[in-house]
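A short write-up of the structure that comes next.
Complex shown without one protein chain; remaining protein chains in place.
Up next, chain A:
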Amino acid sequence: MTKPKVAYVHLSGCTGCLVSLADTYEKLLDILGAVDMVYNLTLADARTLPEGKVDIAIVEGGVCLQDEESVHLIKETREKAGLVVAYGGCSATGNVLNFSRGGQWNQPQHESFVPINRLIKVDAYIPGCPPAPEVIYNFCIAAVTGDTEYLKPFMANEAGGYHCGCDLNTRVIENSLCMGCGTCAASCPTRAIEMVYGRPSFNNIRCIKCGACSFACPRTFLPVNKIKTLLV
């Protein structure tokens, strides 16, 4: 099997997602061994996207609309990549970048940042701030081995866009599907969710809109067939 060509595109993000990728420790070698990393500013030499097609582009960070280069890079990424993955909250949902108002040193003109699907079509979203290393590993291995069943939830549009704790209200609680497991609270990186009388109660001010809670909730999607594979 030829190794898929992977480009790691870094836009406006804190590099936490890349650190999380590296936090797969020895498994990082499996990932790097399974793919041909053709572009990755931190881990590989190339400074620009290579000529020609790449199979998968993993994008970290949102697009700064005042930064021409970022806008160009995301467009170029879409043109060259077979599969574009919005990796991490900033890229997938806008995350904390949603709160940017500009006027900060040393680029005071940079004021608005959008999740990448505002500018290009996205094939898969991995929410989370940052996504846990395990899920990145699983995602990469599933992409390489063609495990479409595992990948399905990431492809669903609901995983990307503008996501926040309110999704639990609109999709789960309002539909009387919540049964009080507390997974959302555990998944929240900012502790914006507290369980009150068996239901999540979230603090809008703390929520950074990473999308992790609604993705993790067993009542937004339940991968029963995949769960079966865990029981050996």
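Keep in mind that, in the parts below, contacts are C-beta pairs under 8 Å (C-beta built on N, C-alpha and C of every residue); 3 or more make two chains touch, one makes a residue touch a chain; residues count from 1.
Here is the rule we go by: contacts and distances are computed from a predicted model.
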Choices "Ni-sirohydrochlorin a,c-diamide reductive cyclase catalytic subunit", "Cobalamin biosynthesis protein CobQ", "Coenzyme F420 hydrogenase subunit beta" or "succinate dehydrogenase" - which one is the UniProt name of the chain not shown: "Coenzyme F420 hydrogenase subunit beta"
Which residue, A:35, A:74 or A:135, contacts the hidden chain when the whole complex is considered? A:135
Residue, one of A:33, A:50, A:82 or A:180, that touches the chain absent here: A:180
Where chain A meets the left-out chain, the residues are 20, 23, 126-129, 131-135, 138, 150, 153, 171, 175-183, 185-189, 195, 197-198, 210-213, 215-228, 230-232
